[in-house]
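I have placed the structure first, in the form of structure tokens, so that the comments after it can refer back to it.
Note that one protein chain of the assembly has been removed; the remaining protein chains are unaltered in position.
Moving on to subunit A:
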Amino acid sequence: MTALPVARRRPGGGRNVLRLVVLVAIVAVVLYPLFWMLGTSVKSQAEIANNVGLLPERFTPGNYLDGWTNFDISFGRFFLNSALVSGLTVVGNALSCLLAAYALGRLRFRLRKLWFAVMIGTLLLPGHVLIVPQYILFRSLGLVGGDWPYLPLLVPQFLATEAFFVFLMVQFMRGIPRELDEAATIDGASPYGVFRHVILPLSRPALVTTAIFSFIWTWNDFFRQLVFLSSLEDYTVPVALTLFIDSTSQSAVGPMFAMSVLSLLPVFLFFLAFQRMLVEGINTSGLKG
């Protein structure tokens, strides 16, 4: 809480240098797979087999073009599909979880405590447990592989089933002074007015955090998309990437790596743009970098 007096910082030169050396070594190990991935994505086929170093001897950007057009449908389509699913998931989560969090965290009504406990109970509920019956239900409603192939992926997201975000927003709303609600109520605002004019504008940081995490998680998600998407033109990026593995020939390794790099690009850009928020989201009282 209180800042350390400057005098308490020991100079301790040697130990700090050692610490820095160790940290740099760990960073090198941690980042190596990412750089290796980048390097391999621009290696020629012959080189992939022989040269496993970081850098290509001959720069081969053609892998990107080959990967993009490797299947009957261009990878651009898969990216659009992923963007659609992730984008709508962001909207669904932000909207529905905020509504639920406002009710559970702020309003007084019968059985509120029970519902709150149920919400906490679903926090640790593994999605894998529900996948079979959800598949059966969505299929019996004609929603699997239909005209709207993404409905099974999106409907749960518009119904606040990601309890993590509901919980996160309830926690955030605890920090919004209740006097603001009360003042607005005295001024004649209904619970809807309080939501619209107090909670919604003040919850922006929680909404942004929810949006970022739900985008990244959905973009990377594989399990649900694998189960619910059945035709090639509906495939999202992760599902399409596994098609490369099916084609057992070694010839597609370069293009496969190129598309893998591209598939991580949106997440990486989010990381660059919001890294401080992502890391410090949990750590609000943290040090400045």
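As a working rule, contacts are C-beta pairs under 8 Å (C-beta built on N, C-alpha and C of every residue); 3 or more make two chains touch, one makes a residue touch a chain; residues count from 1.
Quick note on the criterion: contacts and distances are computed from a predicted model.
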Hidden subunit of the complex - UniProt protein name among "Extracellular solute-binding protein", "Carbohydrate ABC transporter membrane protein 1, CUT1 family", "Acetolactate synthase small subunit" or "OB-fold protein": "Carbohydrate ABC transporter membrane protein 1, CUT1 family"
Option touching the unshown chain, where A:V42, A:L104, A:M173 or A:A206 are the choices: A:L104
Where the missing chain touches subunit A, by residue: 4, 9, 16, 19, 22-23, 26-27, 30-34, 36-37, 40, 49, 52-53, 96, 99-100, 102-104, 107-110, 112, 115, 118-119, 122, 124-137, 139-140, 155-156, 158-161, 166, 179, 182-183, 185-188, 190-192, 195, 216, 220, 222-223, 226-227, 237-239, 241-242, 244-246, 253, 256-257, 259-261, 263-264, 267-268, 270-271, 275-276, 278-279, 282-283, 285-289
